[in-house]
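Up next is chain A:
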Amino acid sequence: MKLLTGNDLKTGFVTWWTGADWSLHIEDAADVGEAGEAILAAEEGARRVNAPYIINGEATADGPRPAHIKDRIRALGPTVRPDLTLKPADPAAGDWVI
Partner candidate 1 sequence: MYKYDEYDHAMVDARVAEFSDQVRRRLAGEITEDQFKPLRLMNGLYLQLHAYMLRVAVPYGTLDSRQMRMLAHIARKYDRDYGHFTTRQNIQYNWIKLEDAPAILQDLASVEMHAIQTSGNCIRNISSDQWAGAAADEITDPRPWAELLRQWSSFHPEFSYLPRKFKIAVIAANEDRAAMRLHDIGIQIVEKDGQHGAAFYVGGGMGRTPMIAPLIKDFVPLDDMLSYAEACLRVYNRYGRRDNIYKARIKILIHELGADEYRRQVEEEFVHVKSLGIDPPKAEFDRIAAQFAPPPLDASAPDAIDRSDPDFAVWVDQNVAEHKVSGHAIVNISLKPIGGIPGDASSAQIDLMADLAEKYSHDELRVTHAQNIVLPHVRKGDLYAVWQALDAAGLATPNLDLISDIIACPGLDYCSLANARSIPVAQKIATRFSDLGRQKELGELKLKISGCINACGHHHAGHIGILGVDRKGTENYQLSLGGSGAEDVSLGTITGPGFDEDGVVDAIERVTDKYLATRTEGERFVDTFRRVGMAPFKEAIYG
Partner candidate 2 sequence: MVEHIHSDGEEPAVTLDAFLSQSNATAVRLEPDEDARALIPHLDRLALIEVAFPKFRDGRGYSSARILREAGYAGELRAQGDVLVDQIAYMKRCGFDTFAPEKELNAADVEAALARWPEHYQGAADGAVPIWKLRHG
């Protein structure tokens, strides 16, 4: 599957395209098929996202997962600071990242 990701222009936070909007959570990400370029152009133009790009992903029981380790780390947060990730209370949250 193809996923869209970028950073929020104002906050810089990593965001994922849900099909209608941008979310901080990879679980909300939608498969955009071939529509990626067009969506990115429109969304970047409207400043709803900064420096966006298209990645390969995989559908899993827990939701979409980026194919590349870099975007998996982006999706959760630094592997060396679990307290700063999106799921600080869940010790197993990072199991799929590496």
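The rule is short, and it goes like this: a contact is a pair of C-beta atoms (placed from the backbone, for glycine too) under 8 Å apart; a residue touches a chain by one contact, two chains touch by 3 or more; residues count from 1.
On how the list was made: all candidates are chains of the complex that A comes from, given by their letters.
Treat the numbers as computed from the prediction; the structure is a model and nothing was measured.
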Given the complex, what touches chain A, 1 or 2?
1
Provide the residue numbers of chain A that touch candidate 1 in the complex, in ascending order.
7, 9-14, 44, 47, 50-51, 67-70, 73-74, 77-81, 84
